[in-house]
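Removed from the display is one protein chain of the complex; every other protein chain stays in position.
As written, the chains take the letters A and B, and residue 1 is the first residue of each chain.
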Amino acid sequence: MTITLIFLAAIMATVIGWLLKQTLNTQPWMASAADDAVSGRSLDTHSKTIALTTFLAVATSLFALFISAYTMRMHMADWSPLTEPNMLWINTGLLVLASIAYQLTRNAAVAAKQSFLKPGLAISGLFTLLFLGGQLLAWQGLYASGHYMTSNPANAFFYLLTAVHGLHILGGLYVWARSTIKVWTGAEADSVRLSIELCTVYWHYLLLVWLVLFGLLLST
Amino acid sequence: MAYVAIADRDHEIEHHDPDTFITKYIWSQDHKVIAIQYSLIAIFVGLIALGLSVMMRLQLGFPNDFSFITPEHYYQFVTMHGMIMVIYLLTALFLGGFGNYLIPLMCGSRDMVFPYMNMLSVWVYLLSVIILLASFFVPGGSTGAGWTLYPPQAIAAGTPGVDWGILLMLLSLAVFIVAFTMGGLNYVTTVLQARCKGMTLMRMPLSVWGIFTATVLGLLAFPALLVSAIMMILDKTVMSSFFMPAALIAGEQSSHTGGSPVLFQHLFWFFGHPEVYIVALPAFGIVSDVLATHARKNIFGYRMMVWAILAIGGLSFIVWAHHMYVSGMNPYFGFFFATTTLIIAVPTALKVYNWVLTLWQGNIHLRVPMLFAIGFIFTFIHGGLTGIFLGNVVVDLPLSDTYFVVAHFHMVMGVSPVLVVFAAIYHWFPKITGKMFDERLGRWHFWLTFLGTYSIYLPMHYLGFLGVPRRYFAMGDPSFMPESAHSLNTAITVSAIIVAMTQILFFVNIIKSLRSGEKAGPNPWGATSLEWLTPDTPPKHGNWGHHLPEVHRWAYDYSVPGYPDDFIPQTVPADKAPSGRDHGVKH
Partner (left out) sequence: MPLAVVLILLVVGSLVFHFLSPWTFTPLASNWSQIDDTIDITFWVTGFVFVAVNIFMAYAIIKYRAKKGGRAVYDPENKKLELWLTVFTTIGVAAMLAPGLFVWAKFVNVPDGATEVEALGQQWHWSYRLPGEDGKFGNVNARLIGADNPFGMDPADPLGLDDVLVSSAELHLPVDVPVKMLLRSKDVLHNFTVAQFRVKMDLVPGMETYMWLTPTEIGTYEVLCEELCGIAHFAMRGAVVVESQADYEKWLASNPTWAETQAGVQGNAAVGAAQYAVCAACHGQQGEGLLALNAPKIAGQSGWYLKNQIHAYKDGLRGVHEDDIYGRQMAPMANILASDEAISNVVAHIQTLPDKAPPATIEGNPQAGAKTYAVCAYCHGGNGQGIQAMNAPRLAGMTDWYLARQLNNFRDGVRGAHRRDYYGLQMGLIGATLKDDQKINDVIAYINTL
């Protein structure tokens, strides 16, 4: 549970620290005059960004808990480590490329370079789909070599962690598909900018999660 | 902080003015309608759970006299009662119901930031409820593993509902978590980004603080339940061994091997303990507002109240294993978790002091919501103090898994929040419906509920001292249990039935008041917070008519000296009415 604790302590420290900063030096019983009403926004950013950030915190909690479960289960007697298929290295490369492609697409969208959008989105999506396909191949390989979920907890965790990560990617691809369809039907860069920006953050995040998961799998 | 004009953010909230019955009341994106939908569904399942508890009490009070209650049914009732009350009633009602209704109105926004997602949230919640209730009707019936769903018994023969019941339960929980996450993202974003001009965080009513913090806890804690649910589903369906050890189940060797049941307990309580505060914090907030309004006095120590909420929220993540002192986990954990658990008593006690100090030097109007709020303080003190017994690891040894635990958590997590639910419903009923409720019926409802529940749970603690174990279908006749303890059980059952019947008064009151209640003004209690200042009562879609309100003061300017009324609404600027500054308040 230590990893989850550290993670949550970090989130808690951030949230509570931030809230304390908002509240510590206030004298709430003081009223203000009619002309100095301050904004009712706590952060100068779009609501969707806040929602995404919050969701990423939720997802991080989820992954951190899976990792905690992994590390606790790992110490039981029947654990025999899994030899990760080499395929995963290629998949990691694909996901890195997808992330880079999304970053470039985002830059183009911010700079309103309309012509970059279509190829940019297409390539980002392609690499992501290839990553998912690669993960499926890795599963197939393991399954064919007799590494079933029932045979060892390490196998079970491998399928589970990759599946949860893959599902998050699928969710991202849903938003990707929406912006792609919009761009293909002639939407301006401006109208998809926010969605592409948020997707980029999400892609980087899932890449980071994958690197952590992959690192965990390799090191145990 | 950058100044952003109102117009800048108003467009972020999509508006769909509803025109047909369906868009207005069924597929509505209005937070108030969604709040009512959430509440109605929650109260509906809550009533089912109440019925289940009466069945359990019948068996305990009159063992084996009601032959339709078999041991199988009994354990199914125990499980469903607990799960429904904790998750599907209290969590959904406080956050989905009150959260939805109060956050936009109290923060001065037109709606939740993502109304469409908000609407999805309530329908996905309904789906989770349907899946849950469906488990009563599948072969083998619903699961009887206890609401904690501990493996191995939750998925091993020997427990009712190990085939379909448990799967539907886990599936329903997963769906509920999806619904909650959709709602939760909305509540957090709305509180952070859609408050009206002038509404600083420290001017928010404590209800919003409580709901907001509880939502943050929920968002971070529910994944733990999801993780354990997914892993348990896999253990059940594909025979993986996350939690399942090698075991002899019903005389047969199972194919599982090496899993850790204690791992499940860690994950479950990592969710389960914050869950207590997911229910408690909104109750804390709401009760603060009800007390201040009806005592005509500012809440005492507002800042301390906010910090206490935050501190309790933070600490609630590092106390989970106090549910596991006798679970067989590493006993050295006991030192850490007993310490953190008792530390959490300090901010909690401060909140209680501040509620009582709010009454001190107040001008207390004992209207129905206030009765419930004060009743809450009493039951919460009782439940909180018995929590110190269970949190202190050695005292927990004799008491854990006895009726003392049952009595404790019903006082602190059952009776107390439910009293707040009633306080809140009576308090905001005039705003929600535009009608006044029947005061006399409300008083009867309060007295019977308050005294009735105390007469259920006070004696129950003493059964626990005696050592009577919880989750027993029948006690038989153990030598440590005197005959009088069996009679006590019967008396408790009679009280429980009275309390359950009393709730009819509440529904009679609601229906009667809706049909023929006196018309309520926009602000019958003379309250200061924004929800009482809407141009229409009940508020219309969009809440504020043409202009969003502007806030100039906190929500607790009651009885400010030098002002004729004993309340100053939040929208009154400093140059129109006095404020703390003018009276040299010490700080």
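Rule of thumb we're sticking to: a contact is a pair of C-beta atoms (placed from the backbone, for glycine too) under 8 Å apart; a residue touches a chain by one contact, two chains touch by 3 or more.
Note that the structure is a prediction, hence the values are computed from the model and not measured.
Note on the undisplayed chain: of the listed residues B:Met204, B:Leu281 or B:Leu488, the one touching it is B:Leu488. Which of B:Gly61, B:Pro115 or B:Gly144 touches the hidden chain is settled by the complete complex: it is B:Gly144.
Only one residue in the set B:Gly51, B:Pro398, B:Gly521 or B:Pro535 touches the chain that does not appear here, and it is B:Pro398.
Within the set B:Gly258, B:Gly434 or B:Pro522, the residue that contacts the chain not displayed is B:Gly258. By the touch criterion stated above, the residues of chain B touching the omitted chain are 63-65, 67, 70-72, 75, 144-146, 150, 152-153, 156-160, 245-251, 253, 258-262, 295-298, 300-304, 326-328, 331-332, 334-335, 338-339, 342-343, 345-346, 349-350, 352-354, 356-357, 359-366, 371, 374, 377-378, 381-382, 385-386, 388-389, 392-395, 397-398, 400-402, 451, 454, 458-459, 462-463, 465-467, 469-476, 478-480, 482, 484-485, 488, 556, 558-561, 566, 580, 583, 585-587.
Methods note: only the chains that are shown with their structure count from here on.
Averaged C-alpha coordinates put the centre of chain A at 31 Å from the centre of chain B. Of all residues in chain A, those touching chain B in their complex are 1, 4-5, 8, 11-12, 15-16, 19-20, 22-23, 26-34, 37-44, 46-47, 50-51, 54-55, 57-59, 61-62, 65-66, 68-69, 72-73, 76-79, 149-150, 153, 156, 160, 164. For chain B in complex with chain A, the touching residues are 1-4, 9, 12, 107-109, 113-114, 181, 184-186, 188-189, 192-203, 216, 219-224, 226-227, 230-231, 234, 238-242, 255, 257-260, 263, 266-267, 270, 298, 302-303, 306-307, 310-311, 313-314, 317-318, 550-554, 556-557, 572-577, 579-581, 585, 587.
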